[in-house]
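Every protein chain except one is present and positioned as in the full complex.
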Amino acid sequence: MNGLAHQIVAGIATGGIYAAVALAIVMIYQATHHVNFAQGEMATLSTFIAWSMINAGMPYWVAFFATVVVSFAIGVAIERLLMRPVQNAPELTHVGVFIGLLLIIGNATGWIFGYTTKSFPSPFHSDKPLAGGLISAHELGSTAVTLAVLLLVWAFFRFTRLGLAMRAAAYNPRSARLVGIRVGWMLALGWGLAAAIGAVAGMMVAPIVFLDPTMMLGILLYAFAGALLGGIDNPMGAVIGGFVVGVLENLAGAYVVGTELKLTVALAIIIGVLVVRPSGLFGRVVYSRV
Amino acid sequence: MTTSRRTLILTTGALLAAPRLAAAQETPGVTATEIRIGSTNALSGPASTYSVITKCLTAMFQRLNDQGGVGGRKIAFIAYDDAYQPPRTLEQTRRLVEQDKVAFLFNQLGTPTNSAIHRYVNQRKVPHLFLATGADKWANPKEYPWTIGWQPSYRTEAQIYAKYILEQKPNAKIGLLYQNDDFGKDYLHGLKDVLGARFDAMVKTATNEATDPTIDSQIVSLQAAGCDTLVCGIIPRFAAQAIRKVHDLGWKPMMFMTNVSVSAGAVMQPAGPEKGVGLITSDYRKDQSDPAWANDPGMAEWRAFMAKYIADGDLSDNNYTYGYGAGSTMIQVLRQCGNDFSRENVMKQAANIAPMDIATLLPGVQVQTQPGNYNVIRQMQLQRWDGKSWVRFGKVIEGGNV
Partner (left out) sequence: MTRVDESLGPSGAAGGSRAWRATLLTLGIFAAVAPAFLLESFQLFQLTMAVIMALAVLGLNIVTGYNGQISLGHGAFFAVGAYVTAILMSHFDWSFWATLPVAALVCAAVGYGVGFPALRLGGLYLALTTFSLAVAVPQILKHKALEDWTGGVQGLFLVKPDPPFGLAVTPDQWMYLSVVAVAALCFWGTWNLVHSRIGRALMAIRDNPTAAQAMGMDISALKTKTFAASAMVTGIAGALSAVAIEFVAPDSFTFGVSITLFVGMVVGGVASILGSLFGGLFVLFVPNIAEAISKAAPGVIYGVILILFLFLLPGGFAGLLRQIAARLTRRRP
C-alpha cells in the first residue's frame, strides 16, 4: 500500500507539470483556435533566460517576474511578426509555422546554451522531507503555483472584459470586429499570455527534471493528452486532465504495462478520448451549423 | 667507370625505393605528405555534448602536425556530423570512405550509429578504430576483425559492480534501473553474466526512456520491492534525479552509478552533493578535480595541452580527458606503423599494442590489445563520493573477458 500511495503522490507531482503546460496550450487554443506545437520549446527558452539571469546574480523572484514579462513580449512579437502575415492562410500554413518555430527555437536554445544538464533553483525549501518523504517541498509549491495561475486565468476569462473580448475574438472574429474589438491585438495578447504561462510552467518543471534543451518534448506529449482529456477549450479541465494523466501514467507504468510503455499510455489516452468523448471530460460539445 | 657505377647504384637504389613510393600511392588516404583520417560525431542535436571530443582530437592532431607529423606525413582529420542518426552515419561514413578516400576511421561516436556501419566497414576492410562507445559488442575480432572499441564496456563495468556486491553482500536484493537502449541493457547483461542462475531471484529491474520527464516512479517501485542495493545505468540528467529521490525517500541502499553519469559538475552538484554521499562508481580516468592529481605529470601534460591548443575549453568536462586518452592511443598506433600506413598494417598495429600508460588514465589502468582480445581497456577502480569529490578505494579490478 505504501508503494501505491507513493506512486499516486508522485503521479500528482508530475501531473502538476503536465497541468501547467496543458494550461498554456489551452490558453493559446482559447485565444486563437490553434494548437501551438512549439509551446514546449518556448517554455524551455524562457527557462534558460531565467537561468541566465539567476546565474548573473539576480535574486530568484526578480528573475522569475522578469522572465514572465520577457516571455510575454516574445509571445506577442511572434504573433505580430509571424502569425499575422499568414492569418488568412489555410490551416496547413499555420501548422507549418508552428513546426518551423519548434525547429528554430528548439535548436537555437541548444546551440546557445549547450546540451549539458544544468540545475535550476527552486524557491521552495524544506529542511526535512514532508509527509514522510512522499512529496518534496518543491513539488508541493509548484502544484500550488499551477493552481494559482489556473485561478488567475479562470478569473481573467470569466470576470474581466478583456477576457471576454479575447474569447469573442477567437470564436467569431468577424462579429467581434463589428462590435469594436481589435481582434489582431486580442490574438497577440493570447499568445503573450500563453508564453507567460509556459514560462511559469518551465520554471516550475526545471528543478524537478533538470534543465536541458530537450526537457519539454516528452512533457508536451503528456500535456496534450491532459488537455484533450480535460477538454481543450476548458482551462480547469486541462489542469485536471494533466493531473489525471500524471497519476494514470505512473500507475500504468508501475502495475500494468511496465515502465517501457509510458509514452504509449499517453498515446492510448489521446486515441481513447477521441473515440469515446472528443470534447473531453469537461469540454463543451460544439455543434456547428452550416 | 666511376660515373657509370655510381649511376648504376643510384638507379638500382631508385628502383628499389620506387615500389615503396608506388605502394604509398596505392594505399587509400595516404600520400607522401598526408594521411587522411575520418570520423563522425554528433556535432549538432541533443547528443552534441560529446562534440567536444572531436574538438579535442582535432587539436591533438594539430599538435602532432606541429611536431612534424608521423612517418614524415601530416594528418588531415576530417570529421562529419551525423546528429546521432544511424542513416546519416552511414551516409557520412560512405562519404568519408568513397568520396574523401580516407585511410581509416577513428573514434566514431555512438552505439546505434556505429552499428549501422560496422558491417559496411568490415566488408570493405577499412580499419574502424577506437570507437567512442562503451557498448560491449565491438570487441569481436573473430566476426568483425576491422572494428575495435576503446573504453571499458558498460557490461564490464556492471560485472565489476556485481562482483563487488557479491563480495560485500552475498544475499543482496538488487534493484536495477536502466535506460531502455543499448547503453542501459549492457548493465542488465553484465549483472546476468556474474549472477547467472541467481539473477531472477536477486534482481528487480525497472527501465526508463530518454524522453521520460522523471524517473521518480521507477525509484519508488524499486524501493517498494524491498531492494537494499541499487544499480543505475542511466544518463546524467536522470542520475541527478535518482540520487535526489533516493535521498528524499529516506532510502539508504548500497548504490552504484554508471561512470558515464558521475560528473561532479553535471550530476553531483545539481542533485545536491550531500545527498550522494556513499554513492559508488568506477573509473579508468583521473578525475581532474581530484587534488591527488594536482602535481601529477600526466595531468600536467594534459593541462599544458589544453592551455595551448584549446584555451577556451571547459577543464571540468571529462570528455577532454577521454579524448586525450583515445587520441594518445591513436598516435601510438600511428608511430608503430613506421612508414607503412596501409590499412592492413594500421589494423595490425592497432591489434598489437603492448600495455602502455596514458597521461589521463589511472595508475594501474593500461591500454593494450592482442589479436585475440580487442578489449582495449580492461581495468577500472571503484570510487566513492564523500560529499566533496570522488575518493578511490580498493585495487584496480579487471573485468571479465566477454
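For clarity, chains are labelled A and B in written order, and residue numbers in each chain start from 1.
Methods note: a contact is a pair of C-beta atoms (placed from the backbone, for glycine too) under 8 Å apart; a residue touches a chain by one contact, two chains touch by 3 or more.
The structure displayed is predicted, hence computed values, not measured ones.
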item	value
Contact partner of the left-out chain, one of A:108, A:144 or A:162	A:108
Residues in chain A touching the chain absent from view	34-35, 37, 82, 85-86, 89-93, 95-97, 99-108, 110-111, 217-218, 221, 224-225, 228, 258, 260-264, 266-267, 270-271, 274-275, 278, 290
Interface residues of chain B (partner: the chain not displayed)	43-45, 48, 51, 80-81, 83-88, 90-91, 94-95, 97-99, 112-113, 115-116, 119-120, 137, 180-182, 185, 209, 211
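The rule is short, and it goes like this: only the chains that are shown with their structure count from here on.
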item	value
Cα-centroid distance, chain A relative to chain B, in whole angstrom	39
Interface residues, chain A side, partner chain B - complex	2-3, 6-7, 10-11, 13-14, 17, 107, 110-111, 114-119, 129, 132-133, 136, 205, 208-210, 212-215, 217-219, 222, 250, 253-254, 258-260, 262-263
Complex contact set, residues of chain B against chain A	44-49, 180, 206-209, 211-214, 216-218, 220-221, 223-224, 236-237, 240-241, 248-250, 266-267, 269-270, 317
